[in-house]
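Removed from the display is one protein chain of the complex; every other protein chain stays in position.
Order as written gives the chain letters A, B and C; numbering starts at 1 within each chain.
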Amino acid sequence: MKKIMNDPKNIVAEMVEGMVRAYPQFVERLPETEALVRSDKSSMTGKVGLISGGGSGHEPTHAGFIGEGMLSAAVCGQVFTSPTPDQIYAAIKAADQGKGVFMVIKNYSGDVMNFDMAKDMADLDGIEVKSITVDDDIAVENSTFTQGRRGVAGTIFMHKILGAAADQGASLTELETLAKKVLPNIKTIAVALSGATVPEVGKPGFTLADDELEYGVGIHGEPGYRKEKMRPSKDLVKELLGKLKAAFNYQAGDKFAVLVNGMGATPLMEQFVFMRDVLNQLKDEGVNVAFTKVGNYMTSLDMAGVSLTLFKLTDDSWLDNLNYPVNTIAWTQK
Amino acid sequence: MKKIMNDPKNIVAEMVEGMVRAYPQFVERLPETEALVRSDKSSMTGKVGLISGGGSGHEPTHAGFIGEGMLSAAVCGQVFTSPTPDQIYAAIKAADQGKGVFMVIKNYSGDVMNFDMAKDMADLDGIEVKSITVDDDIAVENSTFTQGRRGVAGTIFMHKILGAAADQGASLTELETLAKKVLPNIKTIAVALSGATVPEVGKPGFTLADDELEYGVGIHGEPGYRKEKMRPSKDLVKELLGKLKAAFNYQAGDKFAVLVNGMGATPLMEQFVFMRDVLNQLKDEGVNVAFTKVGNYMTSLDMAGVSLTLFKLTDDSWLDNLNYPVNTIAWTQK
Amino acid sequence: MLTTDIILTWIHDFDKKISEKKDYLSELDTPIGDGDHGNNLARGAEAIEAALNKETPADATAALRAIAMALVSKVGGASGALYGTAFLEMAKTSRDTTKTADLLAAGLAGLQKRGGATTGEKTMIDVWAPVVTATKGGQLTQKIIDDAVAATKPMRATKGRASYVGDSSIGHLDPGAVSSGYLFTSLLEAGGAK
Partner (left out) sequence: MLTTDIILTWIHDFDKKISEKKDYLSELDTPIGDGDHGNNLARGAEAIEAALNKETPADATAALRAIAMALVSKVGGASGALYGTAFLEMAKTSRDTTKTADLLAAGLAGLQKRGGATTGEKTMIDVWAPVVTATKGGQLTQKIIDDAVAATKPMRATKGRASYVGDSSIGHLDPGAVSSGYLFTSLLEAGGAK
């Protein structure tokens, strides 16, 4: 393992320090935590706070989405480990402007439990807290025999939609209603070309042969549903869109936002080729693509691969929310 | 080699197609070329055109910087190969609004010659063309025995400064004067942890051992000045800032913009740790940091590593130019 | 009975085991989880040691609470919430009783409330539940602990990250069950099981 770091034990703390010092116009650190809050407090006034967080290693998620029109605060757990309730609680307090706080949680047992504990703490303070648990990864069967589907790259669409709504003055209850309506319309699936190495572990969580790929891998290297020999981009697209098509049962004329997300070590060049192939197949299928985004947004450290998210725009206002102005480290839009 | 692509011969063409289809609000393709022009033509009216280009594989450079406040057009050569004069000429024609066109060239013999040939073609059309050749990589001795220093990540500061000036109505001659003044104040140096694999070549341009790094590597994998065993981030910073300090002969009180640039496969987490260590050392040295940026801007395909750019802000207006609003795929600022 | 002394001996020994078995626990977490269980608990163990060194707890409740707070605020992940909640519940109950069986039962109840899991789902519950039963009967033995840990191997996970791998979780020990096994071995060795 070669990583640009000092002591792996301090990597998250040092990353957070780097973030706040490189981008003081966007983020501030809450004292003695790895929780970050929006620097521009005036943009939060009178609005419901929107927070998120989870294990680190997915940068720019989540702190990269703090700013006007998106998150109020975010909590950086240890690498691939959900943050502790005291830190989440600190973020809730910092985000609260008297209108309550909405939490976007990714569906992992650790995240769910720790955010729950933080909510319990905030309850004692009389801060109203509601939440949505994003579970967009269709690689996992959504059965009673699992923890449910994992939360992955589609989470950033949830941030964007709710961030735009919160910025426009939506109430806590309105955000909850919106989040619940949006949730089943966001679905993601990934293909990995290599595993990620957690700094403290020092070796990849899984390995693939030189000519091998794996479909359905999670953002912490959770095993996928099939390994096979490396194939052209078009074939990868066919496989992943096939799964998404089955999950949505989409039809010609349906309207979608599309996110091609790099896992960390995959060059933009490859991501754009992949997006081209996605758009070609969707066009052939008569699907209407109204919004597109390509880049490293929900990474998995140094994993190579991409994930593909479709967000079915069943409500016209959602496209407005996607296009709503936003100003953060990782997503800025006029 | 595992890459998400179809035929490696078409990778640039397919990438360009992916770009224009994913981001039609920013870029349009010039017919039968791999040259892209700004979609928002009205933002170009009455202004000097600003173009750049070079080999592909450095994404988001250059096309990711097309947009209001930055480039008018960009040309995507084959991977690591400067574009052909006819394509550059097409970009010149598309960028020209009657006020002339300024070209930002990176100092490689191929780029210089091909941009020169394009200028010759434009001369015949009566389009006035001027240019700057960026040579910010201090890893190479700037002697008469070399092609001169290479153009690397600091080029994006040149784009930003000139883009802001052009957008504010600077004339072609004013841009040339500004570019010449800025040029010696931008210096970069890199450290690589792994080599990059050109799709058509299929194996890395160079390899490093599992515990080895190389200082001074270029963005096409040009050999650096020293290999050594992997070291902590702080030590890498000490080495690279040492070189930059010697090159600038900087003093306490000097004012800089700092860019930490990921080479492609290095996670943001590591880049932020590295930036923290840079800012710590500069603070210890009494240097004033007025602008910071961290991310994958001038990549080298799937190379792991970072480059560090210092831009000495000897003129106060340059900071204004860095902060000037911009709207592109890869750099958007309110 | 869980006196302050026994609690401290117990936990110091547990912390030692965790720091020794850190890599092994993370390895167990790799095929069916995300490979961090050992690192997570090692952070907790260090934090417990730091907290206990900083201030010697006045009584059993203070000791259990200090342990709980260290776990809650330093471990993160599923295991941080779970172990933290278990010790918090034990701390609460310790105001009324020092009986090991009652305290562990309170811990188990906390675990179940927090994680929503029951036995047979291949989690730490599969160690806690038989241990609580055995302790109630005054019969906790190393064999009971070891058997409970080993029993997670053939189970199919239906809670936690391991549930994502479905049938592939079969044939692997559950990392949280193994670390809970260490917890109860330490308890046994500290003489706290009776």
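Definition applied: a residue touches a chain if its C-beta (ideal position, glycine included) is under 8 Å from a C-beta of that chain, and two chains touch if they have at least 3 such contacts.
Note that this is a predicted model, so its numbers are computed, not measured.
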item	value
Chains on display which the left-out chain touches in the complete complex	B
Omitted-chain contact residue, chosen from B:Gly100, B:Gly205, B:Gly264 or B:Gly305	B:Gly205
Hidden partner chain, touching residue among B:Arg21, B:Lys119, B:His220 or B:Lys234	B:His220
Residue touching the undisplayed chain, where the options are B:Lys119, B:Arg150 or B:Lys312	B:Arg150
In subunit B, positions touching the absent partner	55, 77-87, 108-110, 113-114, 116-117, 140-141, 144-147, 150, 198, 200-201, 205-206, 218, 220-223
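Assume only the chains that are shown with their structure count from here on.
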item	value
Nearest-to-centre chain - CA centroid comparison	A
Computed distance of Cα centres, subunit B from subunit A, in Å	29
Whole-Å gap between the CA centroids of subunit A and subunit C	31
Whole-Å separation of chain centres (CA-atom averages), subunit B against subunit C	53
